[in-house]
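First, the structure itself, so that you have it in front of you.
Left out: one protein chain. Kept in place: all the others.
For chain A:
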Amino acid sequence: MHHSLTYWLGAMDDLLSEFIAETHEMLAAVQEALVAWEADPSDREKLDVIFRFVHTVKGNCGFFDLPRLAQLSHVAESTLADLRSGERQPDKALIDAILAVVDRIDEMVSALGRGEDLPDGSDADLIAAMQAEKPSKADAKQTKAVASAPRAQAPDNASPPMPAAARSIRLPVTLLDRVMAEISDAVLIRNELARHVRDQDLDPAIAATFDRLSNTINELREDISQMRMHRLEHLYTTLPRLVRDLANELGKKVTLEMEGGEVELDREIIELIRDPIVHILRNALDHGIEAPEDRVKAGKPENGFITIATRQTGNRVRITIDDDGKGIDADRLVERAIGAGIIEKSDVSRMSHADKLSLIFEPGISTAQQVTSVSGRGVGMDVVRTNIHQLGGTIDLTSDNGEGACIHISLPATLSIVPSLTVRVGDHRFGVPRSYAEEIVSARSDELTFSKTGDSTLVEFRGKRLRCIRLADALEIPGHPIEQSDLMVVKLTGGDLCAIAVDKVLDHEDLAVKPLAEAIMSSNLYTGASLLDDGSLVLMLHVTGIALQQGLISETVRRKRVYAVQDNQEAEAKIAIPAVLLGTAKGDRRLVRMDSVTRLAKVESEAVRLGGTTAQVVLDGKILPLAGANVDEIDDEKATILILGDGEHEIGYLISRVIDTVTITDELMPSEEQGEVEGLVLLEGRATEVLDCHWLFARHAKSDLTKTDRTCVLDLGDQWTRAILRPLVESAGYRVLDGAENHDEADVAIVTAGSPEPEVRAGRVIKLSSDGGQSDDADGTVHRYDREALLEALANRKQVSA
């Protein structure tokens, strides 16, 4: 008897923790549904999700003795049932009440999850809020209620069918972590065994069995790594609610758009980036997006947009958070940085726009005019950056004043394996996370010149003077002199470059890094150690820690490490090609040389004609041939066009957005085929296609469309002319003038045979006939459907008709 009671209690405990876990899981989905439903209360599907949630909570409360939760969910269920049946209409107060109910359920269930009793308190406020509307309408509805009473009993009130859940089980994360650690060990033991196997003449049968075991272990490791992966969705579903609440609090209108939630990340990383992302969103809402009236004044839609886009590339995940707010005031940042003693006035002239913007990541900088309850609580972007760096990630930002801000975060998809470089100094080998190393150069080549100022060595590199340290000095071990070293150019926290000299850079390796004893870690020189396949150990260097100790970064970050070399611009121009990194309409990343870019334009999507070779865009009354427009439609109301010029012609290139301006420092690998792409360069470790502007101009500007602003007068009162002739004339490179308006002069006029000659003084007149079907060269008459002849007539400038 006693035994069975304990058993029963244990089962109840299991049930309760199951209930809590299930409720938490549903809460995430409900938050998203709530926001969508609020935006569109007629969205029945979202309403169903919310109803189902409350219904499930209510049902589950019955099992446990949770009267408060039961009562609250019961009233909420009834209210939602009324909404579903159309008995009541949602208004703002009611929606807020329902949101508050979901929050309270969350609070209570979280308390249960912590093993606490349900907090004391009353839900009368919420219950009243939900029923507020009822009394006034109750009378009016009395009769109706009676009439519809049988319907209320009908299955309509029951929970809509639940979508079939995927078969899954819940596991404690600690167990997962243990399994993960064990499989890592198994891999290492396998490697050790593999060495023994290699060293001995083994029976082939045993060697084959070992190979099979080895493969199985590999597969196991991959599968188990997968177990730790989590879709970003789990984080993203909670964000719309957050944005909605904040926007309400701040009196702003904001829509949050998210894509790429299906990208998977190590669950630990997801937990660790939650705060940084929330902080960035808060910032965007509070300081970025303007109040609705200010937005209207600035010529923007009242409703602000924040977009979170996620992409996985190889072993890294890139998250881009984009807002269309007022952007970041770089000059204000500079002022503050000077005020805070982070930079000096004399530094400013040497700082690029990007340098200035990156000041936002310095401690003690906040651009907010005033600290509000939403952001500016003392945690700044410096903390965000530190958190992301700790994950082996990077963060940077682009912004134009008035044009919004865009924050790019790059993260490793898994924590345990770090893509690394191995280096040698003396008898020691070390690992350096690949993400730090920008470039590797040999100091033995004559191209590098070193100089000394005070105690520090500078190396001139790509037209810049970088601080250079010997790893041997930093670690107090023997090593080669600087001139006989390999230099690793590393990008430090804050984006500054410096050079670290090692005896030799050995290899690329993926290293499984494990932390070391406190006594070693406290030196701040290492992040851990890793076993190589040959069984030897390497220490992973803590690049930031070393840079700090060597005075490359001081605590109050002074940006004096990079000295722009003014007198050596020639050298810089030789190697560095400024370029624009863009996203094409199809979403590919491509580079285009800055020299070819005239400007960037946004036009109404209607002004763009899409297509492979015939695409055009009307811009400032001119028609430009449009490349890159081989897509079906433009998603936005506005199309973004990059205007390319060769000094004589201009053509447009349809893009989705400009990602960044960059410098191509790598050699271009020419592509084998003729086409839009000139070749490939390495950019941030990724092969990126470079647009071939010569080819683009040769192809798209061939008919000399844009050199002269040729005009053609048409009778736009005529339907056929408007719908059929006009596009043809435009595609031939003419700007169309309306014959009904008075124009002094035009290059060409097209008239229908038999109608009066236009009053305009046209260079020549093309007459269209609608009968016969044959064009007649003699009198310059062209049949209206003789496309070839018509185009020829338009193209042939010399032919002058009487």
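Keep in mind that, in the parts below, a contact is a pair of C-beta atoms (placed from the backbone, for glycine too) under 8 Å apart; a residue touches a chain by one contact, two chains touch by 3 or more; residues count from 1.
Rule of thumb we're sticking to: contacts and distances are computed from a predicted model.
S.K.: Missing chain, UniProt name, options "Nucleotidyltransferase family protein", "ABC transporter permease", "Sulfate/thiosulfate import ATP-binding protein CysA" or "CheW domain-containing protein": which is it?
M.R.: "CheW domain-containing protein"
S.K.: In the complete assembly, which of A:Val179, A:Ala309, A:Leu516 or A:Val631 touches the absent chain?
M.R.: A:Leu516
S.K.: Among A:Thr449, A:Asn524 or A:Ser770, single out the residue that touches the unshown chain.
M.R.: Only one listed residue reaches the unshown chain, and that is A:Asn524.
S.K.: Among A:Asp117, A:Glu476 or A:Glu673, choose the residue that contacts the chain missing from this document, as touch is defined above.
M.R.: With A:Asp117, A:Glu476 or A:Glu673 as choices, the missing chain is touched by A:Glu476.
S.K.: Which is it among A:Glu192, A:Asp347 or A:Asp588 that touches the chain not included here?
M.R.: Residue touching the chain left out of view: A:Glu192.
S.K.: Since one chain has been left out of the picture, which residues of chain A touch it in the full complex?
M.R.: Chain A touches the missing chain through residues 185, 188-189, 191-192, 428, 475-477, 514-520, 522-526, 529, 531, 535-537, 539, 549.
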